[in-house]
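The structure follows.
As you look at this complex, bear in mind that one protein chain is not there, while each of the others sits in place.
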Amino acid sequence: MLRFAVRRLISAVLVLFAVSVLTFLIFNVIPAGDPAVRMAGKVPTKPQVEAIREEWGFDDPIYVQYGTMMKKLFTGDTVSYFTQLNVVDEIIKGAPRTFALAIGAAVLSLLFGVILGVYGARHAGQWSDRAITLLAVLGLSLPVFWLGALMNHYLGFELGIFPNGGYVEFGESPTGWFWHLMLPWIALSFLFVGFYSRVLRSDILETENEDFVRTARAKGLTEKQVMNRHVLRNSLVPIITLWGLDFGFILGGGAILTEAVFNLQGVGQYAAESIEQLDQPVIMAVTLFGAFFIVLLNAVVDIVYAALDPRIRLEDARAP
Amino acid sequence: MKSVARFLLVTLVLAVGSLTLAACSDDDDGGGGGDSSAEGGSITISQSSQPDYLDPALSYTVNGWEPMWLVYTPLITYKRAEGAEGSELIPGLAEDLPEISSDGLTYTLKLRDGLVYSDGTPVKASDFEHTIARVLNLESGGSFFYEAIEGADKYLSGGDPEADISGIEADDKTGEITVTLVEPDASFSNVLAMNFAGLVPGDTPFRNLTEDPPPGVGPYELTSSEPNREFVMEKSKTFEGLGIPEIPAGNIDTITTKIIPNAQQQAQDVIDNKLDYMQDNPPADLLPQIKERFEGSDAPDGERFEEHTTVSTYYFFLNVREEPFDDPKVREAVNVGLDRPALARLYGGTLAPGCGFLPPGMPGHNESLDGPDCPFGDPNQPPDLERAQQLLKEAGAEGAKVTVWGNTDDPTPKVTEAYADQLDKIGFDVDVRILGAGVYFQAIGNEDTRAQTGFTNWFQDFPHPLNFYFLVDGGTIQPTNNQNFSNVDDLKINDEINALALETDLASVEDSWAALDEVLVADNSYIAPYGHQKQSTFFSDRMDFSCALFNPLYLNDYSSWCLKEGE
Partner (left out) sequence: MPEGGRVATAEGAAAPAGAPEQATLGAPAGAGPWRLAWRRLRRNRATLVFGGVFVALVLFCIAAPLYAKHVAHTGPYENHLSDTIEQDGETVNVVGFDGVPIGPTWRGEFLLGADDNGRDVMVRILYGGRNSLLIGVSAALITLMLSILLGLVAGYMRGRVDGVISRMMDVLWAFPVVLLGVALGTSLALGGFELGPVSVGPGSLLIPIFVISIVYVPYMARPVRGQVLILREQDFVEAARSQGAGPLRVMFAEILPNLASTMIVFFPLLIANAILLEAALSFLGAGVQSPEPSWGTMIDSGVERIITAPMLTIAPGVFLVATVLALNVFGDGVRDAFDPKGRVRMEH
């Protein structure tokens, strides 16, 4: 078990390394303009541009540049090319907002995903189940930026029920914090609620036909006991897995659009802005930040599964 | 699974709890504390994005200059006044305007006595050299202006920050400062008055100090700066006692600037008095409503909004090195066929149509070009499309392939698309290329790009026609980083620029500059100007509108502001 975990973690580190190289290459090979000239401002002069090149090492061979960038990333010395602000500081400043968004959305989506999934399975085939199914597909089909923009406008701007975007620090006003995050949470969890409820519904229906459930029923357990002790316990496992993975995805940049629409100024919005400006050090940092959470949660899910099911270790299944 | 269920239950309870709490709690009272007199008080204002830098050596944007010119005063500065008066040079930290030698190469100034920075450090004459050294050493966007000083290029290439700049002599005992130039430049007084030259102490480190701005001499000091969130300016405790009567010491005690990317949210907050001012123009979407409610002294909800034309020009460059714009007739066709009022609508009314290059408010502005007498037709009326089509036909350039360039800054993509459609109507075969705003000017300024025509604009750095005309000076063309996007290289224009550049008495040659505009635009159609941008002042109800001044250079003057009685 330990060996599997170690192996899994080593491969996670290798994947992160590859991601960093790839990101670096995407923004170096493709002509994105000369950063030295852009840093020189509106009226660049030759001596000025040369001084910048020298100082930032833009003339070094590409692998040296990669090495420098990675070193600076790990020592926390990376600064943006265009604002010259420390990138790690900026990420640390934005991270609580992204975490708040991700955690809240994760809680909401699991909560409602489970409620609707169980309800749908209980009432399989009835009209309420069909309505939930349709609603779930609708959730999968709604682009979060569109839904978010409309919610922000109608519920925030027009009716004034919610704030019209923005973020309030928890320390400043806990209720303001909660209130400002309400719409982003709902908008972001729509998709996942749709997804979880569907998966859970069909899982429950499948599990109910398994032998051990029939045995349980035959033993004379009440429907509720069967549901709670046997069916749900089994069916929730894949949902929790998905949930763990999705949490990684949201933290890893899946929330860019939500942050942008609701103006939360978290890591995602920082990422979007830096990509627009092709600000390489920032892009490197936020991509690695995102990839880190995706890879980490993937590894955790794999290891937990392996702990539960020894077959996986033999198979070394490449779980998503 | 048990633990998960319990976790869910807890969160549910928490969620419901906070929901009720939030519903009960009152709205935050956004606008900051409310002192009860028109003197002092604090306000909260907003900008859409973090200023490029909060370091005078580095900042080169309106967002940065508008707050910082009140924090870092240069040796000479501009009159705190509106209109043309606001472009007048006055002594700042120097006792008088510079004495210029007869060859135009040497500028001599004397520092006022008894000046101190906001932290109490005395100001020394040698701080000026350090200030300029920082601009050069930090590879600031302002380097360009100070490379005119003798020895600046040597200092820059030497790489030693502590090295001497041979063209600057400063005597700490007498306070005398002498600046020697490589060649005469009549606009150098204006360069000395730029924000880059706002004095900082001689021990200010050679790095970007945005997160910890250095002290300066000015009505305000920057007391805290948290990039991308907010920065705070407080009234300087030392400035009022310095005895610089021309520079008012300000009224409001504390000005907190919040960074709020969403313009709509900012405008709504100003309307609701949660913010007291927004630095950017209100978004086009809310502008009609804001104008209706708050514009003019008889506005239904009180006067809170005003528009001022800035000293700026928006134009399309027409690259004379590329077909079909090598033909003056084709360029004329573009100028004649350009639907300027249509483009103004895309700016939601924040653009004053015109066809002159030197904008209103700039010495040498040619009024006839911005009015009905414009040779291409009244810029406020729809164009004579038939004449434009005819001109294109005469030039034999019908169906000529043209790629129109623009960038992603709002509303430029729409403007570029509208321009492309207008060219299409004149008879060109048009393609559109929109580039990211960060790389756009670099791309079109590279001769390999061979950009035929596209969007560009210029806002004055200082009130001297040279600050516009270097953009169309044949001598400034370079293979990369070119700013002369049309590649205008006309002997007549070049010679006239060089001659007028020597004249230190600007007022005496204003007519010659205005005549040059005729040569550039009317005679040769080297560029296709379409208007001048307006900038707004938009206040909350707490602010006393009558106090506010709008300086043509640094725009809204925070030091003039005051709160209403009782706020």
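Every chain is named by a letter (A and B) in the order it is written, and numbering of its residues begins at 1.
The rule is short, and it goes like this: a contact is a pair of C-beta atoms (placed from the backbone, for glycine too) under 8 Å apart; a residue touches a chain by one contact, two chains touch by 3 or more.
All values reported here derive from a predicted model rather than from experimental measurement.
Considering the intact complex, the chain excluded from display touches A, B. Only one of the listed residues, B:129, B:339, B:461 or B:567, touches the absent chain: B:339.
Only one of B:182, B:284, B:395 or B:519 touches the chain withheld from this view, namely B:284. Only one of A:199, A:213, A:227 or A:264 touches the chain withheld from this view, namely A:199.
Considering the complete assembly, chain B touches the hidden chain via residues 264, 283-289, 291, 339, 341-343, 345-349, 382, 406, 408, 410-411, 413-414, 416-418, 420-422, 424, 431-436, 439. Contact between chain A and the unshown chain involves residues 11, 14-16, 18-19, 22-23, 26-27, 30-33, 134, 137-138, 140-146, 149-150, 153, 157, 191, 199, 202, 206, 237-238, 241-242, 245, 249, 252-254, 256-257, 260-261, 271-272, 275-276, 278, 283, 286-287, 290-291, 294-295, 298, 301-302, 305, 309, 311-312, 315, 317-320.
As a working rule, only the chains that are shown with their structure count from here on.
Contact residues on chain A toward chain B in their complex (touch as defined above): 32-34, 37-45, 47-52, 54-55, 82-85, 90, 93, 107, 110-111, 114, 157, 164-166, 168, 173-176, 178-179, 232-233, 236, 240, 263, 265, 269, 276-279. The touching residues of chain B, when paired with chain A in their complex, are 1, 4, 8, 11-12, 15, 18-19, 21-22, 25, 28, 50, 52-53, 58, 60, 139-144, 147, 153, 156-157, 159, 208, 210-211, 227-229, 260-262, 264-265, 268, 408, 436-439, 441-443, 480-481, 483.
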